[in-house]
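Here the complex is missing one protein chain, while the rest keep their positions.
We call the chains A and B, going by the order they appear; numbering starts again at 1 in every chain.
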Amino acid sequence: MSPAYSTSSLPGAATAPLVQVRNLSKDYQLGSFPFRSTVRAVNDVSFDINRGEIVALVGESGSGKSTIARILARLEQPTGGQLILDGQDIFATERRRASMRYRSKVQMVFQDPFGSLNPAHRIEHFLTRPLQLHGENDSPRALKLKLRELMATVGLGEQMLDRYPHQLSGGQRQRVAIARALAVEPEIILADEPTSMLDVSVRIGILNLMRKLRDERGVSMLYITHDLASARYIADTTMVMCAGDLVEGGESIELMAAPHHPYTQLLLSAVPDARRTQTVRPPKRDARGRNAARGTGERITLSKSHWALKVPEPAH
Amino acid sequence: METLTELERGNIGPAAAGPVLSVKNLQVQYTAESGNVTAVDGVSFDIGAGEVFGLAGESGCGKSTIANAIMRLLQTPAKITGGSIELAGRNLLDLGEEELRRTRWRDVAMVFQSAMNSLNPVMTIGDQIVDVFTTHEKMSKQAARERAVELLKLVDISPDRLKSYPHQLSGGMRQRAVIAIALALKPSLLIMDEPTTALDVVVQQEIMHQIKELQQQLGFSILFITHDISLMVELSHRMAVMYAGKLVEVAPSKTMLDNPLHPYTNALMGAFPPLTGPRVELIGIPDAPPNMAHPPTGCRFHPRCPLAIDSCRTIEPPLLPGAENHEAACLLVPGYVVPRERSRR
Partner (left out) sequence: MSLTDSTPATITAAGNPTVQIPEPPSPGRLVHGGFVHGILTNKKALFGLAILVLFALLALLAPLLAPGNPSDFGPEASLAPSADHLLGTTSKGQDVLALTLWGSRSSLAVGFTVGLAATFIGCLVGIASAYFGKAIDELLSLLTNIFLLIPGLPLLVVLAAFLPPGPVTVVIVLIITGWAGSARVLRSQALSLRSKDFVASAVVTGEKAWRIMFREILPNMASIVMSTLLGCVIYGIGAQAGLEFLGLGDTGSVSWGTNLYWANNDGALMTGDWWVLLPSGVAIAVVAFALAMINYAVDEITNPRLRVEKKG
């Protein structure tokens, strides 16, 4: 794989990446005959995720970031591109449906803590099912032990297993969702805006939990978010999406200290940060970096781990 | 801004010009089968003419309830059970239905959360604005249409959008249209309940900027409600933080930011990861806000407070003066002597 695609500066980057995405595209058909139109939600996106790495995918709504997560979760079929997990070409070997093996390696945490847990089931159900589907036939006692362990890992008490989702707070539900994802001992967790529907003071707890899982268990994560600040907080690498294109990527702190692509700069300037000293006047609506994004798809290498999409020169 | 204006320092406003809004000891209860829940418990604050007052708090603290109470939009099982709400001297709680209808939109207007989704989908934007004028004022349709054009220009929407339906506009444009409709009758107070939460961060910045310009241009007061403190700091002159139905701190914005006196405010400020500087591990606030049916004894924040002392369990502190125009409901406010000094937890 060409060095321009490798986005990690972590030690151990010499080992093959866990996930390799190449030229991923997704089109949606809108309207019905004869007024059909095609929307390109994801345009030729390529990136790597290494073992034990948290990669943040940042962008506004409609940028395609959630679509990428859903494609990786095999909830949607891509229009084109390759997905290589652990050296296996996924779309070639399991075209139509994800194998159980895939499901045991790739798990997902959803945005809405109220919608991602079935209100008709107890908490215990959400943790037991993945264990039953993917694990060995555990005796009831072994199962109970595993449940207790899982709950403890995400910081919840065992007594919550008997409760129903509506009896838990948003933060607690999200922890259950994370525990559910952990039950199969995945290699990577796709987290689609896991904190955006939570109270501000609760978010940090969830983000810290995610960091802990990476540090202690080596679980990789693809962290989808629109919030640059939280991406900077937990992600080793940050990638920026704009209207379907991956416009910039690199080590998080470095990228946010020196953003190159105009869209990244726009995004960074728009983040409300009371501590910043300069007040930035937002540019006029038409002059957004968006139109500039559709370039040739060529990347400029800015440093070992920092690259940006080449912005075409304006015609003179 | 380098130097705080008099308004920002909180020296002009309520005392000087006579407050536009004066809320005193407001109490709102919800009746449930299991018992009454007091969602807003004795909240008092004033908003002066031309002042932007921010009200921050997390979900369940009661801030949206206050907004709905001021607009008299509460429905059963919610009920105002105490206190007064004075708008330019008149107690809104005394007004009858007819007077309320006339007061709403003319004297006080509200922009709800995701109000952009509450635009009538089968009417054009133009028709909806014209509707406001023809309903509240004796005006010909032609005159109303002209005023509508002016309004749209005010919020930077091109007049040819008058004929557009809401779904044809972007989220940001719809929110600006909603703000325009709210300002149609030039109210003296505009209540905004999480006006940008459903918007992308770039659009959010544009809208916030738009609101700031409009406020400086037209001079109306704003009650700005949000859970995102950092968003509010730049816009507001003064801010209040709410927790479990009560105000826990009130201060000019910059002061609140630089020197929060209440541990909750402090923790809230610290819950936002920085965009600059080294990565530091942040600690949120443990557990969750209290069940309003059974709030904790004493200070409502004490179970989650890192600085709680024994007295916090029994004494519920009122807003105590900590600095110039700066109050906090905490026994540890500098200068306040705790009745029975005990060792910290």
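Basically, a residue touches a chain if its C-beta (ideal position, glycine included) is under 8 Å from a C-beta of that chain, and two chains touch if they have at least 3 such contacts.
This structure is a prediction, so every number in the text was calculated from the model and none was measured.
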item: Which residue of B:Q27, B:S44, B:S84 or B:S114 touches the chain not shown here; value: B:S114
item: Contact with the hidden chain (one of B:S64, B:Q128, B:Q175 or B:S236); value: B:S64
item: Touch list for chain A against the chain that is not drawn; value: 73-75, 98, 100, 103-104, 106-108, 110-112, 114-121, 129-130, 133-134, 164-166, 169-170, 177, 180, 184, 196-199
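Keep in mind that, in the parts below, only the chains that are shown with their structure count from here on.
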item: Chain A-chain B separation of Cα centroids, rounded to whole Å; value: 33
item: Residues of chain B defined as touching chain A within the complex; value: 58-59, 200-206, 208-209, 227-231, 233-234, 257, 267-268, 271-276, 279, 281-286, 288-289
item: Interface residues, chain A side, partner chain B - complex; value: 60-61, 169, 171-172, 199-205, 207-208, 226-230, 232-233, 253, 256-257, 266-276, 279, 281-282, 285, 288
